[in-house]
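What you see is the complex with one protein chain gone and the rest in place.
On to chain A.
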Amino acid sequence: MWQIFSMPDRLMRILYNLGRLVRGFVILVGLYLFGEWIAKYLPIPVPGAVIGMVIMFLLLRLRVVPLHWVDNASVLLLTFMGMFYIPYGVGIVESGTLIEKWGLEILGLVLLTILSVFFVSGKLFQNLVHKKNIS
């Protein structure tokens, strides 16, 4: 019997969570669009999304926006972040002739560079943090 009475409760809970999700999305999308707008007026090429990210951080830091307004929407978006890149990845099939002609050289250059940078930045950071903690 009580199950029938609790049905509206569960419905309310779902609607409440959905509402929170929508509120989070509206804030995140809004800040992204605002960042894109600001980006047009900056002298250096910073993507609008990165500006939006900085503003998001500042709004949370200055307690203008409480964390629970944007928490679940941001977790959801970040969980599926990889998916949003797939269409760009598929774009690799469109590579031009210059890439095909120098394919082997590019591959060698890329692998050597990214592995070196991966090693240098990761190790350097790890050792600096470690040293700071010991002293």
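Quick notes on this one:
Simple rule for what comes next: contacts are C-beta pairs under 8 Å (C-beta built on N, C-alpha and C of every residue); 3 or more make two chains touch, one makes a residue touch a chain; residues count from 1.
We adopt the following convention: contacts and distances are computed from a predicted model.
A chain of the complex is left out here; the name its UniProt entry carries, from "Tripartite tricarboxylate transporter TctB family protein", "LrgB family protein", "Xanthine dehydrogenase YagT iron-sulfur-binding subunit" or "Acetolactate synthase small subunit", is "LrgB family protein". By the touch rule set out above, chain A reaches the unshown chain at residues 25, 28-29, 31-32, 35-36, 44-50, 52-57, 60-61, 67, 70-71, 73-75, 77-96, 98-99, 102, 105-106, 108-110, 112-126, 128-130, 132.
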